[in-house]
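With one protein chain removed, the remaining protein chains of the complex are shown where they sit.
Chains here go by letter, A, B and C, matching the order in which they are written, and residues are numbered from 1 within each.
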């Protein structure tokens, strides 16, 4: 065991950080060496997140201490992540960054949606960590930008259409459980605000929009998209409903073949008939996708369900880490 | 009190029927004379629906007995409603039909989506009971077809755009609480199936689709629409998110003026900034609408929230009944 | 209308305050003149609580301005309430205090559970506002201490047994929805902490314990009780389950007669067979009670359900206000 790569999870008291720490604590291929959280330093992670059952004591970030590990998962809010990631990279630590800081590749787009970058010298150096699309690049990366939760579901759902040049136009209506809003207590995340409620949020201005556009563009679909997230009363789980106006007539068998070809060999993608439910993929790394053709309108409808904390964050980060260190891609991820 | 019009609620143990009975039992302008439910005849409505606090005994439908009232609200499933409605009309009873049987006006469309009609001699005789659009016609009607829940929210949300000729294309993504699926226990409505879950249903084939198309067409928008409902883990409440590609460039001030003009005088429509939440309108007759312009894509986004059992069924039926009998339109509806 | 008594609701942005303001805004016998909330002064109450539909602007408390009304409902946290109540009383305002500051009558008990009192000169001057027990005293009171939510359900549930001298020992296990924890966002009230969770809290040290003991003692049961509250994943509603070891053998018919005698004439108490559910009384002033005899153990089981924000706070406050001003006791309370 002495020679297992050591990993630190920075920002381990957020929801995604705690899941990542729990997965790595039980992972046969890594040693979870450190968990950090400045405000809660000195407490055990399992006191704050009993389900994690990670008894490690939370530490304050220390570049010397945490720069000595082999790998780090950085679970900071965007903006706070970049400078720490830069420090770690400088010390030779391989990093999966779960924030948005290194996902975009165009500096102008970043500036427009996020403002000034926290480590401009490192901007553009990350591999976008969607394993089904960038498996080989991830394997060789020093820095992986772990995708946002909505982009993960949206891009996995739309990639076969995008690659086939079939997306003429697309409207994305997304629904997420409340853990997606983070652990910080606010009026908006109070149980009484959410329970029996349902509403859109950040209409026209959610920062996952340019991330989806960037990746669809990479796949050949160079369009502005409409992306609108909604908050629904459940804790974990996310559904993306995408309404595509195709560039030419398609039919159901062609679509089915397209998706089977794309994903039959992918162990973590479940292409299914009917309607995916977020409960089907809860606390797993699976993405469950259904594609439908509506003959009345000619539209193609794609539904894509993930667990926002797992495939949309922590378990996908572990999947990326496995690739980076040459481990079996699904190691440490419960099936 | 002796001369208040008498009303029967037929099918009063369904969710909408029970709310309608509760509203009419306390209504100062009507006398709730009968509540029916064949399978539960002999029991009190309040035993099955404690919140209704309607102590009337449920009866089996009897054309002689129930054909002697002044008005009836028929809360049967589609198909079962038409023959009973026809019997009532023949006896001079004024009817609000909450089923889908009389909502469509084109026989071919009805046949395509529902099959054979249960009272073809009465087909096409109903007024579509959306008061904000058809107030005067409702006032004079013998038979009012109470709109479906999704069409209510969708049409109220889109009417100003449709009338202005602005709808070039529209994708409607709708989300509903579980009471919309009816009171019948099924695997799909079991708490364990719904809780922490979220999924689309009846993809491409929900019967509210032609109803929405019919009414948008009436307002000048003659297009096939995409309509996709989703089931979310809450009991009551419905949100329609409509993504409109406009026929020409518009901007936010123009849209705001359009909606203010349309609805400023309407007491039950709340046009609001930001994002409507279904909890804001729970157990009310209100429809809460927000319209947004997305300058990035040029799209117009409309969000429309109602309580599916109230504005989407029972309270709208009472609103219609008020109009039919010359009562104040909001009488008996808690503000 | 000019001569309706004027009312101020102080602390109107808390959950109970907002319900109280909404009830009084529509009350035919009072004029809601002011709503206050220091931190949100200048905003409309309906912006913070859309369901209230109270368009009044929130003000900062001003003793001159708010001391000029006829009555005030004070919805402050305990401790903060007493000094303001004292100011109001000094100016002749009749007060219903929803905090705990004036509920206890023994100074030593108050000091033990709450510490120093904020207006000792007024301590002991309030009438305990449980209308079914103290109707006449409330009618003549200048200051009414509105009962806590748990005490309301517990005392109404146990009063017939206590008066009959039948309570030998009692264990109270209570369950409450999350609105009982207040509107302040905390980790404990975050949706993700509550959803799919269930746990006891303040074990052995909830401050409603001495309040229940005081009132049971008043009714003849001079015992220390066990009271343990639990937090359950719902927004509004509270169930008290009380397990009584009787002082002598009783049977079901005797118990039924006891409760019918106590409550048959009470419009807001529903004594029922079987099991009360909190949904039955949601958003009403009702208290639903069932009493059972367990012949195996000889125990008497009492279940008592209320809406913690309505009967447990705001609607009971209005009921008290009605009594204080000689209005019909149920005026302004939806049936």
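The rule is simple: a residue touches a chain if its C-beta (ideal position, glycine included) is under 8 Å from a C-beta of that chain, and two chains touch if they have at least 3 such contacts.
Just so you know, these numbers come straight off a predicted model, no measurement behind them.
Engineer: Which of these touches the unseen chain: A:277, A:312 or A:332?
Structural biologist: From the options A:277, A:312 or A:332, the contact with the absent chain belongs to A:277.
Engineer: Which is it among B:234, B:269, B:289 or B:302 that touches the chain not included here?
Structural biologist: Candidates B:234, B:269, B:289 or B:302; residue touching the omitted chain: B:234.
Engineer: Could you tell which one of A:53, A:187, A:205 or A:260 touches the chain left off the display?
Structural biologist: The one listed residue touching the chain not shown is A:53.
Engineer: Contact with the hidden chain only, please: which chain A residues?
Structural biologist: These residues of chain A touch the chain that is not shown: 26, 50-51, 53, 195-196, 277, 279-280, 282-283, 334-335.
Engineer: On chain B, where is the contact patch with the chain that was removed from view?
Structural biologist: Given the touch definition above, chain B has residues 15, 178-179, 183, 185-187, 189-196, 233-235 touching the missing chain.
Engineer: Contacts of chain C with the missing chain: which residues?
Structural biologist: Its contact residues with the unshown chain are 169, 171, 173, 175, 177, 195-201, 203-204, 209, 224-226, 228, 230, 232-237, 239, 241, 243, 245, 274-279, 282, 292, 294-297, 299, 301, 303, 305.
Note that in this section only the chains that are shown with their structure count from here on.
Engineer: If I superpose the C-alpha trace of chain A onto chain B, what rotation angle comes out, expressed in steps of 5 degrees from 0 to 180?
Structural biologist: When the C-alpha atoms are superposed, chain A turns by 180 degrees onto chain B.
Engineer: If more than half of the interface residue numbers appear on both sides, call it same; otherwise different. Which is it for chain B and chain C?
Structural biologist: Same, since most residue numbers here occur in both copies.
Engineer: Round to the nearest whole Å and give the separation of the Cα centres of chain A and chain B.
Structural biologist: Whole-Å distance between the two chain centres: 39.
Engineer: Hey, what residues on chain B touch two or more of the other chains?
Structural biologist: 195-196, 277, 279, 282 - these are the residues of chain B that touch more than one other chain.
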